[in-house]
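All protein chains but one are shown at their positions in the complex.
Note that the chains are named A, B and C in the order they appear, and that numbering of residues resets to 1 at the start of each chain.
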Amino acid sequence: MSDKDTTTIVEALNLALTDAMADDGKVIALGEDLADPEGGGVIGVTKGLSTRFGDTRVRSTPIAEQAIIGAAIGASLVGYRPVAEIMLMNFTAVAMDMIVNHAAKLRFMSGGQTHVPIVIRTMTGTGIANGGQHSDYLEAWFAHTAGMKVVAPSNPADAYGLLRSAIEDDDPVLFIENIIAYRSTGPAPKSGSRVPLGKASTVHEGSDVTIVAYSRMVQEAIAAVEALGKEGVSAELIDLRTVSPWDRKTVMASAAKTGRLLIVHEAVTQFGVGAEIAAEVSSELFGKLKKPVRRLGGPYAPVPFSKPLESAYAPDAKRIAEAALALVR
Amino acid sequence: MSDKDTTTIVEALNLALTDAMADDGKVIALGEDLADPEGGGVIGVTKGLSTRFGDTRVRSTPIAEQAIIGAAIGASLVGYRPVAEIMLMNFTAVAMDMIVNHAAKLRFMSGGQTHVPIVIRTMTGTGIANGGQHSDYLEAWFAHTAGMKVVAPSNPADAYGLLRSAIEDDDPVLFIENIIAYRSTGPAPKSGSRVPLGKASTVHEGSDVTIVAYSRMVQEAIAAVEALGKEGVSAELIDLRTVSPWDRKTVMASAAKTGRLLIVHEAVTQFGVGAEIAAEVSSELFGKLKKPVRRLGGPYAPVPFSKPLESAYAPDAKRIAEAALALVR
Amino acid sequence: MSSNYEPGREIQLEIFRRMALLVANDEQTRRAVRTGRLVMPYYSYRGQEIIPSALCTALSDGDYLCTIYRGIHDMLAKGMPLKDLWAEVAGRISGTCKGKGGPMHLTYPAKGIMVTTGIVGSSMPIANGLAWASQLSGDGRVSVATFGDGASNIGAFHESLNLAAIWKLPVIFVCQNNLYAEHTTFEKCTAGANVAARAQGYSIPGVRVDGNDPIAMYTAAREAVERARAGEGPTLIEAITFRFFGHALGDNDSYMDQAQKKAAMEADPAPRFRARLIAEGLATEAELAAIEADVNARIEEAIASALAAPFPEVSELTKDVYGAEVAA
Partner (left out) sequence: MSSNYEPGREIQLEIFRRMALLVANDEQTRRAVRTGRLVMPYYSYRGQEIIPSALCTALSDGDYLCTIYRGIHDMLAKGMPLKDLWAEVAGRISGTCKGKGGPMHLTYPAKGIMVTTGIVGSSMPIANGLAWASQLSGDGRVSVATFGDGASNIGAFHESLNLAAIWKLPVIFVCQNNLYAEHTTFEKCTAGANVAARAQGYSIPGVRVDGNDPIAMYTAAREAVERARAGEGPTLIEAITFRFFGHALGDNDSYMDQAQKKAAMEADPAPRFRARLIAEGLATEAELAAIEADVNARIEEAIASALAAPFPEVSELTKDVYGAEVAA
């Protein structure tokens, strides 16, 4: 347990896993390089777990993502709560069958006789020159999959509280971590705290325009809100935290209040998560919005390697502020 | 070549493949049970091809979807035009890595040095009691993947013309066939005709409301338009044909004209293809629509087996007409 | 092969009882589908009954099973009640999955029937997870994944065998090699001598057995079960068999070697087993006929009860998606 006032997302996640495993002997973990002989995860999120809880509960695996998710599913069917790591989000592509055809559907197909309380932790994001096959945000695939939940924290306290809730949730949860945000700091979580799934947080109240974001984009949006404030624009910032099911009520109330909505994510804009929110808000607040809903996401392109291109890929504070400003002016 | 006036989608597809292979020696085909010794495909779409073009060009494969798509990609990199069959759309889940991390990205990641002119044919749909793992429409995943094209014909002539265009296209195309529509008839395609990718067709002109659909849903929508006509409602029906990139111009012009838009698909509504279209139309025609854009799709649930549940899953003519009527009244 | 586990009379009769149930159930199902009383895709297992009958006789109720679309024989052999099964394939609310799963996705945890999958190869990775759970809890259960010969060429097969081997999981992989994957012959799509030989690549036992021989099949299964329970890890069993009614009921099976099919049907393992039991004096004609009459009566009762049951309400469509409604 940490006594510090501030902590990083890596530390918060590590603490969440440690606390969850200490509290519930059914929580188990697996993934590539996860255990301490392998360094406790390539980023160190799982450091110390295998030493403390044993190497049958916390297991390094071969590079075999179908086997990883399959093992998690199987154990979850009989009472365990596996936390499986898929190292990078693009590698979910080799385990899609296990995730969408099995984890997401077994409760329904069994008529509720079984369920799959697994958490799939994965990391992603642009910013470290990882190129086309290691940087994608693919949350839209899973949001479109009935039975899955999708979570994407932006700060240490939420990372802790959401991971604890995800582990306790009775359904499969995809838990998205951003690589360059791992080391960003924030207020330390209260040990044992929970952040409920499906509830957004209003990071900053405002009256002129609503900005909805999640994962690292919240950090960029916070800077944008500050910049907007200096220009006399009062922006309300909502951190979705859970991407699916998303917090309709909070988003609608804010958009109704400000009459202007900007949705920000790192994933490709087209057919992305922003489309669902934009469609729903445009419909429900038809005739009540002051401006068309605006989406700011990645371009219709794979993630490029070259620095100037990669830097232009994901929205940043400047472009978020510009887009918000364009809605207000 | 067929001399008949009408034909089925199966026959049209078979003809398209036959003509394409006869015209271009670089067109090759592979998939499970594809060749004639195996019956020429489980539905018969590829019947006769291996006998006519030889069993090195037309190959039955093991059940190994990664190997199937990988082989198609490799051959396409050096000048071939493979048509790969993934028997049912849910099985794309075992080949997602090959499709999205490779086929869709190689042109971009190679800076345009290589490209992947493959067609992935697959079938899906509710209606034959195939249950949760054999019925999903997953086009939203691929529409969200930069570099992919997604095509979904609704009638024999389009099936022929779109498949010919898809095979000639220099980019990877996912080609979606509906199982229960296979035997539906329509005007026979002109041999050698092409339907361009990215162009919708206006199946029925109207002035009160625009209905956008694709794949089998167009057939239901046609019946709905007829029913609406009897109620004095003039509906314009647009068959998208290409789901991505979708024909913005045609859809916008129609929605601008009628002021009312209903989007219909069989896939889960949430985060589905309809969301993108709804978001774009709501934004571009902000203040000009008479009613909020309405989406009608599958429920947030896997596809159930039991007949009354399965029948209630996908939109049908009745529900389409009701939704359109609600927009008009 | 050691003969420690050769089945005696009681066990052979038990295998027969299960087999008789399976044979009759397949016949009734084919009839129900052909006459339109049931509307569903049906993957007949006729010809393969000995495999699960012997296998499940070697298992306990608590042991776990992951099976596939062609798996109703596996489920019945493992103990799924006929009424729950028939109501499910008839799509009724009283079905084991409330009619939502259907013939490809039956589940019945009370007898360890945990997953039925329609995706080739996918029974194996999940069985590993069940086995991991037993390893963690020390509950002594064994997990079984059954699958077809065609499934032995897909990636999940390889990943699963490797993981099971290095983790020494108490799991048994049972390949029901019926010589066809849909319309493609085993030889055409499978490299290597056979499926069992692939076990060597993982340093685990790979056993090729006549799946139509109850003695051989039971012995192989028992050995694998004992090995798993003793903590010695996984076994791959390749059980050779044949499916009599093509891939899916209604298939045109002109792709099949008709002489091979005829020979296989003439060598039908069910009457062969029956005749041997009588010939060897292990059972009388009357005893076996009584078993058969009993299963037929039970099946008919199950059909009647299934067809009389109500369908689910349409509101069921969006239930069982999540465990609890989410606040938002």
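Everything that follows uses one rule, which is that a residue touches a chain if its C-beta (ideal position, glycine included) is under 8 Å from a C-beta of that chain, and two chains touch if they have at least 3 such contacts.
Quick caveat, the model's predicted, so the values are computed rather than measured.
Chemist: The complex has one chain that is not drawn here; which of the drawn chains does it touch?
Modeler: A, B, C
Chemist: Which listed residue, C:72, C:165 or C:317, touches the chain dropped from view?
Modeler: With C:72, C:165 or C:317 as choices, the missing chain is touched by C:165.
Chemist: Among B:23, B:170 or B:205, single out the residue that touches the unshown chain.
Modeler: If we include the chain that is not displayed, B:170 is the one touching it.
Chemist: Quick one: which of C:51, C:154 or C:220 touches the chain that's been left out?
Modeler: Candidates C:51, C:154 or C:220; residue touching the omitted chain: C:154.
Chemist: Looking at the full complex, which residue from B:57, B:121, B:260 or B:291 touches the chain that isn't shown here?
Modeler: Considering all chains, including the one not shown, the answer is B:57.
Chemist: Considering the whole complex, not just the chains shown, which residues of subunit A touch the missing one?
Modeler: For subunit A, the residues touching the absent chain are 32-33, 37-39, 42, 60-66, 90-91, 93-94, 128-134, 299-302, 304-309, 312-313.
Chemist: Footprint of the hidden chain on subunit B, which residues?
Modeler: Output for subunit B: 28, 56-57, 59, 61-62, 64, 66-67, 69-80, 82, 97-98, 101-102, 106-115, 146-147, 149, 169-171, 196-200, 242, 245-250.
Chemist: Spell out the interface residues on subunit C facing the chain that's missing from view.
Modeler: 153-159, 161-162, 165-166, 188-193, 197-198, 200-204
What we mean here is this: only the chains that are shown with their structure count from here on.
Chemist: Using mean CA coordinates as chain centres, what's the gap between subunit A and subunit C in Å?
Modeler: Chain centroid spacing, subunit A to subunit C, equals 40 Å.
Chemist: If you average the CA atoms of subunit A and of subunit B, how far apart do the two points sit, in angstrom?
Modeler: About 31 Å separates the centre of subunit A from that of subunit B.
Chemist: Quick one: report the Å distance separating subunit B from subunit C, using the average Cα coordinate of each chain.
Modeler: 36
Chemist: Hunt down the residues of subunit C that sit against at least two other chains at once, touch-wise.
Modeler: Residue numbers touching two or more other chains: 95, 97-101, 105, 117, 119, 155-156, 321.
Chemist: If I count partner chains per residue in subunit B, which residues reach a count of at least 2?
Modeler: 90-91, 93-94, 131-133, 299-302, 304
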